[in-house]
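Contents: one structure, followed by commentary.
One chain of protein is taken out of this complex; the other chains stay put.
Then we have subunit A:
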Amino acid sequence: MATAPSAKLTPLLKDELDIVIPTIRNLDFLEMWRPFFEQYHLIIVQDGDPSKKIRVPDGFDYQLYNRNDVNRILGPKASCISFKDSACRCFGYLVSKKKYIFTIDDDCFVAKDPSGKEINALEQHIKNLLTPSTTHFFNTLYDPYREGADFVRGYPFSLREGAPTAVSHGLWLNIPDYDAPTQLVKPLERNTRYVDAVMTVPKGTLFPMCGMNLAFDRELIGPAMYFGLMGDGQPIGRYDDMWAGWCMKVICDHLGLGVKTGLPYIWHSKASSPFVNLKKEYKGIFWQEKAIPFFQSVSLPKECSSVEKCYLALAGEVKSKLGEVDPYFIKLADAMVTWIEAWNMVNSPGEKPAMTSLPNATSKK
């Protein structure tokens, strides 16, 4: 039988969770999230022109990193962090010292559930992460650890402990996360369907991971959450989260970790230009036809018992198998290695955080 933590008392985890937000404009959207985010520490990764001042609403406890900080902290390894693309957010994951990360886009607002109640997305992500995933066998009543649900008849008891949950993938009401071609064909389509479910993405199944509303256990899977080389100087954009999702899922499957998708919903307010998006995605639309079969068939050596080792092995496979598709993948594979080096450099045990991770701006309440 599934035993969930008390439904009424989801731990806040306020000292164990960082909220990572990439931005190039202002963070006024935080005003709406204030009741839910105010108690947490924010890591803001400023993309684009570092001389621009980012306006953060008063009263939030945050650290802000711009490109100068990225370069200063990582030195030559900063080459793995994208510029002029929200993929830069993974720098926030790297410098965080917390166990959990929640990342959200600055055009995502608080959604309402069908009863009209405002959704505390962060609380739902925490619930998702703190309860097991059911990776080995699909439960037809979805997440059995939710209140009012359980494992169905036929579900073996030996599988009911589940697997630790590494990632919680939330969804979006209003503007759905469509690719450019779909946006062009259906410019007016809005997602109005509130699906009251959380479910585990089964072991061996890949999915398109969207970075707009995402939480993960940094200690369990952090190094796998590299968002790739996108944006300025790169032939592709809008595939950062996809890339991270495919790598992450392969590694989670290998290590016996779970990924959940479904609730919580946020309200996605801004539809980016489908024409701009098409230019960014264009190569990706072709490359994903190669990348998906690659990820579906890749297998990691048994000796890869840590996320870092898995990731490095995966980088090797990317280089040898996808390198033939386009030289970009060779560059990307190298960047994946650089990322792990950067991760270890910043997060190694002897590291004194104060020395190198000083951000550009901080604010304490």
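Observations, loosely collected:
The rule we apply is simple: contacts are C-beta pairs under 8 Å (C-beta built on N, C-alpha and C of every residue); 3 or more make two chains touch, one makes a residue touch a chain; residues count from 1.
One rule holds in what follows: contacts and distances are computed from a predicted model.
UniProt lists the omitted chain of the complex under the protein name "UDP-arabinopyranose mutase 5" (options: "superoxide dismutase", "Non-specific lipid-transfer protein-like 1", "Codanin 1" or "UDP-arabinopyranose mutase 5").
The chain not shown here is touched by just one of A:Leu159, A:Ala271 or A:Cys304, and that residue is A:Leu159. Within the whole complex, the absent chain has one touching residue among A:Arg67, A:Arg238, A:His268 or A:Lys319, and that is A:Arg238.
Remark: the omitted chain is touched by one listed residue; of A:Cys210, A:Leu300, A:Ala315 or A:Val346 this is A:Cys210. By the touch definition given at the top, subunit A reaches the unshown chain through residues 1, 114, 136-142, 148-159, 169, 171, 176-179, 182, 186, 189-197, 201-210, 238-239, 241-242, 245, 261, 281, 285, 288-289, 292.
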